[in-house]
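With one protein chain held back, the other chains of the complex are shown just where they sit.
Right after this comes subunit A.
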Amino acid sequence: MAKSDDTCILQGPLVFGNVVIGMCGIALTAECIFFVSDPHGLYPLLEATENDDIYAAAWIGIFVGFALFALSILGIVGVIKSNRTLLLVYIILMLITYAFEMASCITAATHRDFLTPNLFLKQMLERYQKSETVNNNDKWMTEGVTKTWDKLMLQNQCCGVHGPSDWQEYMSAFRITHSDADFPWPHNCCVMDAQGSPVNLDGCKLGVPGYYNSNGCYDAISGPMNTHAWGVAWFGFAILCWTFCVLFGTMFYWSRIEY
């Protein structure tokens, strides 16, 4: 198969482009596996809102990353051999992978917008320590939310979404079983001693500064979720911009190869 001068010059950049795509693919897979593993234990909160699509975006990212790596090897082989069939297969499969990664980026970015403080507030009030669950699904979600909030309040020394006043301003499932006099807010909002019991329960109930956690947990929730969503969306976007250039060059190269 004869090659014109155009194609000789393009070979080097295309191989380099594919090497970068391969490395980025592996990086994307690793990043998305990290996010899916949920190191901060916040997945039960998303599962209960039935809005866990940023995790779907990360799952797609895992497979897309691996596909990019495999296809980049195919691309390097096809460019070096100047084989029209290999390159056509490469281009078609890359277009499909491109579409999937685009879906992942847009999903992650869009669904991040839904994770507002009010969403978590409503869910916390309706599910935390809810005593009467309707079915197994409800029970599973309630247990997830309760355990996650207990852990959040203890580890981050915070209370409620905006602050302990959330428990006072709103009716909640917690309030139905725990009276306002004994539990103005859950006891996990109290400053704990080394044994895990409140330092001074009366001080905590009365709201004496230093005996209860007065800041809200929203920052502890939104921080990791933002990292997750923006990590998937923007890194994927960067890969797609680079892949666009490489694919365009490959299509041009392919059309210039003569039989």
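The rule we apply is simple: contacts are C-beta pairs under 8 Å (C-beta built on N, C-alpha and C of every residue); 3 or more make two chains touch, one makes a residue touch a chain; residues count from 1.
Just so it is clear, contacts and distances are computed from a predicted model.
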Checklist line | UniProt protein name of the chain not shown, from "GPI-anchor transamidase", "SKP1-like protein 11", "Uroplakin-3a" or "Eukaryotic translation initiation factor 3 subunit I" | finding: "Uroplakin-3a"
Margin query: Can you tell me which of A:Ser131, A:Gln155, A:Gln168 or A:Ser197 touches the chain that was removed from the display?
Written below: A:Gln168
Checklist line | Contact with the hidden chain (one of A:Leu119, A:Leu154, A:Met192 or A:Ala220) | finding: A:Leu119
Item checked: Residues in subunit A touching the chain absent from view -> 91, 95, 98-99, 102, 105-106, 109-110, 112-114, 116, 118-119, 121-122, 125-126, 168-172, 175, 179-182, 199-200, 202-203, 206, 208, 210-211, 230, 233-234, 237, 240-241, 244, 247-248, 251-252, 254-255, 259
